[in-house]
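Have a look at the structure below, then the notes.
The complex appears here without one of its protein chains, the remainder shown in place.
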Amino acid sequence: MSALLTVRDLAVAYNGVPAVQPTSLTVAAGGIVTVIGANGAGKSTLLNALMGILPAHGAVSIDGEPVQHLAVEGRFDRGIALVPEKRELFTTMSVEDNLRLGRFRLRAEGRVASAGALERIYGLFPRLAERRRQLAGTLSGGERQMLAMGRALMGRPRLLMLDEPSLGLAPLIVRDIFRIVVELRNAGVAVLLVEQNARAALKIADYGYVLENGAVVLEGPSAQLQADSRIVETYLGISQAAAAALA
Amino acid sequence: MSARLLQVAALALCLAVPLVPGLPSFWITLLNYIGLYAMVTLGLVVLTGVGGMTSFGQAMFVGFGAYTTAIATTRYGLSPWLTLPLAMLTTGFCAWIIGVVTLRLSGHYLPLGTIAWNVALFFIFGNLDFFARYDGISGIPPLTIGSIVFSDGASMYYLIWLTLAVMIIATQNLLASRVGRAIRALRGGVIAAEAFGVDTARAKMLAFIYAALLAAVSGWLYAHLQRAVNPTPFNLSASIEYLLMAVVGGAGSVWGAILGAGLVTVVRDQLQDILPRLLGAQGNFETIAFGIILVAILQTAREGLWPHIAQLASWVKPAGRSHAAAGALAPCGRPEPQAAAPLLEVVGLRKVFGGLVAVNDVSFAVDRGEIVGLIGPNGAGKSTTFDLITGISPPTAGEIRFGGEAIAGERSRAVARRGIARTFQHVRLVPSMSVIENVALGAHLRGRAGALAGITRLDQAEERRIFAEAARQLGRVGLGEMADRPATSLALGQQRIVEIARALCLDPVLLLLDEPAAGLRHREKAELAELLRRLKGEGLSILLVEHDMDFVMGLTDRLVVMEFGTKLAEGDPATVRANPAVIDAYLGGVT
């Protein structure tokens, strides 16, 4: 598979203090790649830097085209979309308006195309269809996550970056969201998934990176990482005994 | 060359200026105005550059000072030396009133409010007989000391620049003092400052009144220099010009104020000469240049010009401070919590944010000398629980008892006074202060010195004790070497440890640590665990939120597990670890 996203030596610093050490990673077209690690390891910082929200050093390219000099909007136009940890919805506007705004850059395609895109998103997230007239601020946590993902998908991204999609959600809803992530991959959207819920992430990902103190300390196909005892012990945060009890 | 020495040299140079033979008196006049403007701008340094507030009403305060002495001397025959305190009193009172109305509101209401006040005051000055309307008041007597009459520019020059020198020293002293640290914490550290007992509303008011008082003195001098007042120099445009001076020079330092006042005054003088000739008409055309300069400075050098000049003079050594032991700092005066009840008891605690239940009827307790861990997945409500206990936000329902006394709903200042200190998940250090100054903020409640003591340096004994205590706590957490580094130059993990030192400075009974080990390397984590055990050994109780299971397993006496705002389990680490529900929740239950 060809590389869709290529990141070379990306580094982020706050006030001269490094938050992400020079990091390289790739996401294949149509693949799911996950970045796992403890709280404060620099996962969200990495995604925000990739989206252009935070200033960073290093090279980022999508499909071979360098984007590191572009602002957030420019990267969005090149097909990178981010669903941030805080979702960043338009809370005082309706669900449908939120989704329509996801196609702001494609508005020249006209009403018919827009209606079609909206129906596809409602097909993916039937809950949103039921709530289409409701204000986004009144949605539950799971619905907010769905809306944030739906809004990002309205812009037809090539790469969807998800920051802690399971954060604060009940297991049943997490399962739903991860199922949709797999569906997206099958529909040809590449996914870069940052998760604290390492087990769930590794289960659906093709490849994984483990971040610690802002640096990649381990990487590999997710099956291999899942079996790695160091991961189980250190990054999944439980001892072997507990893992065994769980298994 | 030390900075102190340089300052003294600069002052001496200033005082020698009128002695230069053949200096046109026009230049003396210009320098007099620069001095008067610099006083007002100095106030803006404290208010805007340090305190992060802005006023477009400083000219109005100058007007209060000028009109007070004008009316009192011409109509009531008061001595000008009596009208100085009167002018300060009037202005201070007016500033207090205006402050009460606007200071509690978020940032932009103060400037907008002061614009309205300034415009309104201008019309009041100009329309009331009491202020002699737009004609103004003339015949103000000159200042005299014995037989010396300050009736010309050269004699006033000394008075003005000596006053300015006193103000510069007073301002520097104030900013370095306990109260000054509180003012400096307003920019970027309000929540943390409140959590250590700083009354930030009071600090804001203090900065505002201080700036107004400097303006009042400037106005008083102005009235006796001009010997006449009318409303025009106190209108909104003048207030805007003061802010321009602060921005151009650099509101972050007292020298920026002088530089800005000087530059703007000289440039205006030149432009008022050139522009009308160029444009062939009369008018205040210099405002065009000023407006463009203001925007350009904000776009290209937001900190003003002074920092760039100061960089050229990097050979000047900053005045260092030694943190040698200087006697013990008194403990925080407070009633000791009753021995009978558990130290901290939380019963049915509940917090609802707009329909979302963040903390759902949670109950637990922390006993004396115990380390309790609060764990659970991200978003489980742990940090919110901390905020409720420390009074950062009030609980929707439920009880919090500390040593048997109900403390739910108390403000974080009051909670700090009881001996509860905390650290924050998102580090809250004041970026503009050094590591040790940040730590010293933690000892705020153990000091007494007010603004006056700070200005006059009568607080030095206490200050030395505060800094010795801060140094001791920094040493205790193993960061003694870092004391004088800027707080933001440390790695994030170390900044968390600085927060622990700051918390220890409060001399707490209970320590609340929010993810203290995040961002630390393995060895550092081990050292932190060692430190916390030692603190426990000294009788301190600790409640901590942590993600690193290994860290809490080895350290805590008991664990409380939360998920979706609800308590899931409680018990000793071994029991909790074996609980399948906990493992499921904590690791994410997607199976």
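Just so it is clear, A and B label the chains in written order, and each chain counts residues from 1 on its own.
We take it that contacts are C-beta pairs under 8 Å (C-beta built on N, C-alpha and C of every residue); 3 or more make two chains touch, one makes a residue touch a chain.
Please note the rule applied: contacts and distances are computed from a predicted model.
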| item | value |
| --- | --- |
| Listed names "Branched-chain amino acid ABC transporter permease", "Putative tricarboxylic transport membrane protein", "Thiolase family protein" or "NAD/ferredoxin-dependent reductase-like protein", matching UniProt entry of the absent chain | "Branched-chain amino acid ABC transporter permease" |
| Which residue of B:18, B:141 or B:188 touches the chain not shown here | B:188 |
| Among B:19, B:145 or B:281, the residue in touch with the chain that has been omitted | B:281 |
| Identified contact with the non-displayed chain, of B:163, B:412 or B:541 | B:412 |
| Identified contact with the non-displayed chain, of B:127, B:270 or B:575 | B:127 |
| Chain A residues that touch the omitted chain in the full complex | 51, 53, 69-74, 76-77, 81-82, 84, 88-93, 97, 100-102, 104-105, 107, 151-152, 154-155 |
| Absent-chain interface as seen on chain B, which is shown | 48, 52, 54, 56, 100-102, 104-109, 111-113, 115-117, 119-120, 123-124, 127, 187-188, 190-191, 194, 200-201, 240, 243-244, 247, 279, 281, 283-295, 298-299, 302, 392, 411-412 |
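Assume only the chains that are shown with their structure count from here on.
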| item | value |
| --- | --- |
| In the complex with chain A, residue positions of chain B that touch it | 354-356, 377-380, 431, 488-493, 515, 518-519, 521, 547-550, 564, 577-578, 580, 583-584, 586-590 |
| Interfacial residue positions of chain A with respect to chain B in the complex | 14-19, 38-40, 137-138, 141, 164, 166-168, 170-171, 174-175, 178, 196-200, 203, 213, 234, 236-239, 242, 245-246 |
